[in-house]
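With one protein chain withheld, the remaining protein chains of the complex are depicted in position.
So that you can tell them apart, the chains are marked A, B and C in the order they are listed, and the count of residues begins at 1 in each.
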Amino acid sequence: MTVKISATEMNAFLDVVFPQIKGAFFVERLDETGCVMRMPMDESHLRPGGTISGPTMFTLADVAAYVTTMGQIGKQALAVTTGCSLDFMRKPEAGRDLIAHATLLKIGKSLSVTDILLYSDGKQEPVARATMTYSIPPTRS
Amino acid sequence: MTVKISATEMNAFLDVVFPQIKGAFFVERLDETGCVMRMPMDESHLRPGGTISGPTMFTLADVAAYVTTMGQIGKQALAVTTGCSLDFMRKPEAGRDLIAHATLLKIGKSLSVTDILLYSDGKQEPVARATMTYSIPPTRS
Amino acid sequence: MTVKISATEMNAFLDVVFPQIKGAFFVERLDETGCVMRMPMDESHLRPGGTISGPTMFTLADVAAYVTTMGQIGKQALAVTTGCSLDFMRKPEAGRDLIAHATLLKIGKSLSVTDILLYSDGKQEPVARATMTYSIPPTRS
Partner (left out) sequence: MTVKISATEMNAFLDVVFPQIKGAFFVERLDETGCVMRMPMDESHLRPGGTISGPTMFTLADVAAYVTTMGQIGKQALAVTTGCSLDFMRKPEAGRDLIAHATLLKIGKSLSVTDILLYSDGKQEPVARATMTYSIPPTRS
């Protein structure tokens, strides 16, 4: 089974549907098992103490689940997050890109479930984990 | 029991510790049971279809839990989120402020647990719910 | 708006659909906002150190969400849990019944979302919180 959209196409699609965050994320790999994404870090992502903010990590996990789901169903901008859980486990390093490894757990008619591990680039241990559930809009006929 | 910081002081403190998001949030009430916060919406918070983005809702819930926790322990910028769960239940209205009602469930020596309901201003039914766990840094002696 | 099944009817229905746990739970109140349930504790619910087991608390929260949902849609045994989050906040007392206060947050065509606070009977502070999402089977026509 193959994905319905390539990593290159997905990067272009993200710029169109999320113009506010253009250039903030890069899909490095997208296949039927999930995706790998990269998010460069700058001052705007930091919190007191030099740590990366929770919303930054949420955002990357959320986009990685969206990209994983689009790989299965093709471009459907209106898929929306319906639920999530996150555990923040280690302090990410301010000077390293944030990397997401997303794994598709379920793709059904009406929803998808994706597990995501977040890493500071080049490090072995995950800084956070997340599970994201997306609601898939009914296909027009 | 009273809170260790007033809503007015908390608003000033947020501007100092989170300069990147200055003016994005307002504490309307802060007491020992929790807080009420307001987040004005603009184009930057929107997603395809005119809905408010998941990261926007996460951010408000996260800040409301932080403010609730600060009310208990006083200004300690280094408290960090360790875990959360969110359910997105209804489409928020793009033209209305997002309002958080936060309720303190537990304040211990090392962590706090806060429940948050998010509303579109003026509406009865919540658009999302969240639970946020914060880790509290040990007191210096 | 009223519920589609009374607390008395619900207690009888629970005994029929969950014969394995007959007499384990009692619905004390059921209305359109949610329900209150009681679960008597005995040795089988305890863990090392005299605390009540996590599965016991999960079970009560799960049943309270089921009862709350049935109050909205009527008897439909096939509703199933699709997701949940729990935070265990305080040690319940072994000698006190476990009480659930469930609040309906959303009832849609295909799912319900219910928040639950668990208490040791007679105590002010919750021992645990949970959110349960139930999938509602499509209505036969």
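In this text, a contact is a pair of C-beta atoms (placed from the backbone, for glycine too) under 8 Å apart; a residue touches a chain by one contact, two chains touch by 3 or more.
Note that this is a predicted model, so its numbers are computed, not measured.
Undergrad: Name every shown chain in contact with the chain that has been left out of the document.
TA: A, B, C
Undergrad: For the chain left out of this view, which of C:2, C:44 or C:124 touches it?
TA: The single option touching the absent chain is C:44.
Undergrad: Touching the left-out chain: which of B:34, B:54 or B:83?
TA: Of these options, the touching residue for the absent chain is B:83.
Undergrad: Please give every residue of chain A in contact with the chain that is not shown.
TA: Interface with the chain not displayed, on the chain A side: 85, 87, 89-90, 105-106, 113, 115, 117, 125-126, 129, 131, 133.
Undergrad: If the hidden chain were put back, which residues of chain B would touch it?
TA: Contact residues on chain B toward the absent chain are 83, 85, 110, 133.
Undergrad: Across the whole complex, list the residues on chain C that are touched by the chain not included here.
TA: Residues 17-18, 20, 43-44, 46-49, 51, 54-55, 58-59, 62, 77-78, 80-88 of chain C touch the chain that is not shown.
In the analysis below, only the chains that are shown with their structure count from here on.
Undergrad: Once chain A is fitted to chain B on CA atoms, what angle does the rotation have, in steps of 5 degrees?
TA: Answer in degrees: 180, to the nearest 5.
Undergrad: At what distance in angstrom does the C-alpha mean of chain C lie from that of chain B?
TA: 28
Undergrad: Report, in whole Å, the distance between the mean C-alpha point of chain A and the mean C-alpha point of chain B.
TA: Averaging C-alpha atoms per chain gives centres 23 Å apart.
Undergrad: Got the chain C residues that touch at least 2 other chains?
TA: Residues 85, 133 of chain C each touch two or more of the other chains.
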